[in-house]
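Report on one structure; see the data block that follows.
Note that one protein chain of the assembly has been removed; the remaining protein chains are unaltered in position.
Going by the order they are written in, the chains are A, B, C, D and E; count residues from 1 in each one.
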Amino acid sequence: MSETWLETLITPDPQAGYDLAVKLARVAVKLTQGDARVRDELRKDYEANADSLIAVSAVVATHFQTVAAANNYWR
Amino acid sequence: MSETWLETLITPDPQAGYDLAVKLARVAVKLTQGDARVRDELRKDYEANADSLIAVSAVVATHFQTVAAANNYWR
Amino acid sequence: MSETWLETLITPDPQAGYDLAVKLARVAVKLTQGDARVRDELRKDYEANADSLIAVSAVVATHFQTVAAANNYWR
Amino acid sequence: MSETWLETLITPDPQAGYDLAVKLARVAVKLTQGDARVRDELRKDYEANADSLIAVSAVVATHFQTVAAANNYWR
Amino acid sequence: MSETWLETLITPDPQAGYDLAVKLARVAVKLTQGDARVRDELRKDYEANADSLIAVSAVVATHFQTVAAANNYWR
Partner (left out) sequence: MSETWLETLITPDPQAGYDLAVKLARVAVKLTQGDARVRDELRKDYEANADSLIAVSAVVATHFQTVAAANNYWR
């Protein structure tokens, strides 16, 4: 992925930080499986599977922890 | 999710911080599976499955770690 | 769960901190599956399953990390 | 478990810290499954299962991170 | 792997830090399974499996947390 997609971890507020965490979680999948059609097919699997959705949430949680620390918890 | 749902990580006490962590864990599922009916169906799966409930608890634990640090552990 | 169950992360010693971590791990399950009878049924599943018990231990480990930091590692 | 098993996170060196992390990982299982005979039976399962052993190692890794921070990395 | 592959955790920006995290996640697989043909075969498995891709993303998330802290979050 040569295009620029991540310039900073600094966000105006926690919600924007959470959205960034969701994006950070998704990009690793994109970098590992470059074919958008395959990813779309796979989405049908995990978005209708409770354990897969929980696992996605776990990845977002780790990234949100990183983004929150980067923003000094928006204190 | 354009509506504002996360304004701050600061909570009055640890219990409110824990409740925020539970909310943070759930929103990623909502952002990944936007259809409330599907989510309700899936809830029947994971709320009656020990391993799924443990996995939910793991996500809450990571978010609680973030919220606790944000609140300087309510010291 | 409106009743107060978490007033502080500060504990007198590491063992009390570990017990708090175990409690923190369990409450997320209680908040997700409110029916005590269902939880009791599920307990029969995970307490006799090695991988489930290891997964419980993983959640406790994350919470213990939080509680230990909150208590400045009881140094 | 009323008996005292965890008095401090401070250890003389990293190896003693790692041993403590292994102990911390095991106690949560003991607190969740109090019957030693059941635990011994379950041990036969996970000690001969690659994924279970990797999962145990993951719990030890989180606890070791906590113990290492408690000891300021034995610097 | 005697060749030098990791000289620093410092990167010019977050995106380069994320790429490093992806590399850090992959090297452990390479060090565990040294046979490139086997790894290529396995790639066909996980790159078409939603849960595997999510698990890869989780490993990247932990490494990205480390690299971000190393770079003081590129503040």
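Everything below uses one rule, namely that a contact is a pair of C-beta atoms (placed from the backbone, for glycine too) under 8 Å apart; a residue touches a chain by one contact, two chains touch by 3 or more.
Only a predicted model underlies this, so the values are computations on that prediction, with no experimental measurement involved.
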item	value
Subunit E residues touching the omitted chain (full complex)	4-10, 24-29, 31-33, 38, 42-43, 45-46, 49, 51-52, 55-56, 58-59, 62-63, 65-66, 69-70
Positions on subunit D contacted by the hidden chain, ascending	13-15, 18, 22, 25, 46-51, 53-58, 60-62, 64-65, 68-69, 73-75
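What we mean here is this: only the chains that are shown with their structure count from here on.
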item	value
Whole-Å separation of chain centres (CA-atom averages), subunit B against subunit E	27
In subunit D, residues with contacts to at least two other chains	none
